[in-house]
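Below you'll find the structure I mean.
For this depiction, one protein chain was excluded, whereas all remaining protein chains were kept in their positions.
Note that the chains are named A and B in the order they appear, and that numbering of residues resets to 1 at the start of each chain.
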Amino acid sequence: MAALINIFWIAVAIALALAAGWLFRAVAIALTRGSVARMLRTAPVTAGFGMLVILIYVLVAIFAPVIAPFAEREVVGAQFLPWDSTYHLGTDNLGRDMLTRLVYAARNTVGIAFATTALAFIAGSILGLLAATVGGWLDQVLSRIVDILMAIPALVFALLLLTIFGTSVLKMVLVIATIDATRVFRLARSVAQDIVVMDYIEAARLRGEGLWRLITREILPNAMAPLVAEFGLRFCFVFLMISALSFLGLGIQPPTADWGSMVRENASLITFGDITPLLPAGAIALLTVAVNFVVDWMLHRASGLKE
Amino acid sequence: MSVIWTMVAKRLGLGILTLFVISLIIFGATELLPGDLAKSILGQSATPETVAAFRKELGLDLPAHTRYLNWLFGALQGDFGTSLANKRPIADLISSRLGNTLFLALYAAAISVPLSLALGVLAALYRNSIFDRAANALALTSISFPEFFVAYILIFVLAQSGLFPSMAQVDARTGFGEMLYKTFLPALTLTLVVTAHMMRMTRAAIINLLASPYIEMARLKGMKPMRVILKHALPNALAPIITVVALNLAYLITGVVVVEVVFVYPGLGQLMVDSVAKRDFPVVQAVALIFAAAYVLLNLTADVLSTLSNPRLVHRK
Partner (left out) sequence: MTKTEKPVLLTIRGLRIEGRSDETWSEIVKGVDITLHKGEVLGLIGESGAGKSTIGLAAMGFARDGCRISGGTIDFDGVDLRTASEAERRELRGQRIAYVAQSAAASFNPAHKLIDQYSEAPVQHGVMSKAEAERDAVELYRRMRLPNPDEIGFRYPHQVSGGQLQRAMTAMAMSCRPDLIIFDEPTTALDVTTQIEVLSAIRDIVAQFDTAAIYITHDLAVVAQMADKIKVLLKGDEVEEADTRSMLSNPREDYTKSLWAVRTYARPVQPPVTGGTPVVSVKAVTAGYGAVDILKNINFDVYKRRTVAVVGESGSGKSTAARVITGLLPPRQGQVLFDGKPLPADYRSRSRDQLRQAQMIYQMADTALNPKLRLRELIGRPAQMYLGLQGKALTERIRDLLHLIELEPDKYIDRLPSELSGGQKQRIGIARALAAEPKFIICDEVTSALDQLVAEGILKLLDRLQSEFDLAYMFITHDLATVKSIADEVVVMKDGRVVEQGPKPEMFQPPHDPYTELLLSSVPEMDPDWLTRLLDERRRKANG
C-alpha cells in the first residue's frame, strides 16, 4: 500500500513537472519572436522543463543572500533538528540551517562547476580546432598526449593528482579542468576534422586566408551546434565529478556550503528514515537532469538539421 | 587474414606502450610537486633529522630513474612497496580488496550488459513509441543522477524495510550466496547508473543505421522488423556497441569508488579514497596503476573486437 502511494506521488510529480515545462515553453514562445521562437517551438516538453529548472537555479544562485533565511556558516540551533516553521528543512550535523546551506550551495557548487567547465572548454576547444586545422606534427603531438591522458580513468586520475597537490578548491578546479579539457579536445578536433575536408575550407585555403580567420570565420560557425551541446554534457560531467569528490571529502571543503559534502555530513540520517540528506543529492540530480534534457533536444536538432 | 593479425598485434603493442607511459605518469606525478615531498607530507614543524630519515625511507635519496625502475619491476612482481600510513606491505592491503572490487564490478556487469542490450534493441525497434520515449527519458534521468543519490535512494527504499543490508560488510569467509545478497544494493546502484548509458548508445548505434540504403533494401525484400534489426542493423552496429560496453565496464571499475564508500564495502576504491585523505601516495599510486591497467586492457579488448567485427577489415579485397 505504501509503495502504491509512493508511486502515485511520483506520477503526480512527473505530471506537474511536465505541465510546468509545457507552460514555461508556451510563455517563452509568447515572449520571443523570430528565429528564437521558431526554435523554441521545436522543443519537447522535457526541454521546456529543463530550461525552467536551469533558470530557477541561476536565480537562486544570484539571489542567494536574499532568499536564504540565515547566513551561510551561521550555527543557529541544535544539531539535526527536525523540519519546523523556523528551520524549514531542519538543521545539519553542526546545527546550521539546512535550507540556507542548500541555497548557498547553489552558488558555490554550480559556480565552481561552471567555471571549471568554462576553463576546460576554452583550453580544449582552442587546441582541438587548432590541431584539426593545422594538422601535421602539431596534431600528432597533441593527439598522442590526449590519448595517453584519456587512457587513465578520470576519477582515478583526479584522486592521484589531488593526493600529490593536496585538496583545495583552486587545485581541484585546475585538476578537473585539465582532465576535462582532453575530452573537449577530442570532440572539438573530430568536429573540426569533418569540417576541414569540406570544399569551402579548401577554397578558403587556396584564397590565402590566414589561420585565425580560417578558424573563426570558416570553421567555428559550423562547429558551434555540437560544441554548445558538448558544453552542456561536459558541465554535467564536471558537476557530478566535483560533487563526487566533495562527497568523498576531497573536493569543496567545509565550512563552504556544498551539496556533495552536505550529503556526506548528514548521511547518517538516512538510516533513521529521514530524507533530508537526499535533498542536496536531489538538487544535484535535478540540475543534471535539466541540463541533459536541454542538451538532448539540442543534439536532436543538430542531427535533424544536417539531413 | 594476415593483415588483420598485424593490425591486432599493432594494437596490442600500442596498448603495452600506453600502459608503460601511464606508469611513468603515475610515478612521475609525484615529481611535479613543488618543493620536497617528504617535507610537504610531514608538514612545516618536522625537524631536519626526521625529514632526512623519512626521505631515506621513501628512497628519495636515490635518483628518480632508479626509483622508477625499482618501483616498476616491483609492481610487475606484485610488490608495490609499503604503506606510509600503517607500514604494511601494500600488496597485502590490495590483494583481498581487488577480489572484492572485481566481484562487485562483474556482478553489476552480469546484470547490466544483457539488460541494456535488450532494452536498446527494443527501444530501436519501437522507436518513437511511448515505450521508447519513456525509456529514453528514464535513461536520461538516471544518467544524470550522482551515484550516491541512487545509492541512498535504494538504501531508503530497500534497506529501511530490512529487505537488504545497507552496509555490504564482507570478508574472506563470506560465502558466494551471501556475497550476492550482501552486495545486491551496491551492484544494483552500479547497474542503474551504467545500464541507462549503454541502452541509449545501443539504441543510437542501431537507429543511426536505420537510414542506410541496405536497411531500406531489407525492408523492401519483405523482411520482418525484428529480422531487419537483428540480422541487418545489429552486425553493423557491433563496433560502436562493443566500444560503449567496454567504456561502461571500465567505468564500473572506477565507479565503484563512490559506491564502495557509501556501502562501506572493503574494496580498492575505498582504500584509494582513504589513502588520498591520508596522502599515503605509494598506496594511491598502486591502486591508480591497477585501475589504469584494467581500463587500458578493457579498451584494448574492445578495440580488437570491433576490428574483428568489421567485414571490410577481416575480408580484404
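The rule is short, and it goes like this: a contact is a pair of C-beta atoms (placed from the backbone, for glycine too) under 8 Å apart; a residue touches a chain by one contact, two chains touch by 3 or more.
Since the structure is predicted, the reported quantities are computational estimates derived from the model, not experimental observations.
Peer 1: For the chain left off this view, which of B:G78, B:P114 or B:P311 is in contact with it?
Peer 2: For the chain that is not drawn, the touching residue is B:P311.
Peer 1: Tell me which residue among B:I90, B:A218, B:L247 or B:A292 touches the hidden chain in the full complex.
Peer 2: Of all options in B:I90, B:A218, B:L247 or B:A292, contact with the hidden chain holds for B:A218.
Peer 1: Pick from B:R97, B:K182, B:R203 or B:H232: which residue touches the chain that isn't shown?
Peer 2: B:H232
Peer 1: Please identify, in ascending order, the residues of chain B that touch the omitted chain?
Peer 2: 211-214, 216-224, 227, 232, 235-236, 311-312, 315-317
Peer 1: Could you please point out the chain A residues that touch the chain left off the display?
Peer 2: Considering the whole complex, chain A reaches the absent chain at 42, 198-200, 202-209, 217-218, 221-222.
The rule is short, and it goes like this: only the chains that are shown with their structure count from here on.
Peer 1: Distance between chain A and chain B based on Cα centroids, please, to the nearest Å.
Peer 2: 22
Peer 1: So in the complex, which bits of chain A are touching chain B?
Peer 2: Those in contact with chain B are residues 46, 147-149, 151-157, 159-166, 236, 240, 243-244, 247-250, 260, 263, 267, 270-271, 273, 275, 277-278, 281-282, 284-285, 288-289, 291-293, 296.
Peer 1: Residue numbers of chain B touching chain A in their complex, please.
Peer 2: Residues 18, 21-22, 25-26, 29-30, 32-33, 40, 137, 140-141, 143-149, 152-153, 155-156, 159-160, 166, 250-251, 253-255, 257-258, 261-262, 272-273, 275-277, 279-281, 284-285, 287-288, 291-292, 295-296, 299 of chain B touch chain A in their complex.
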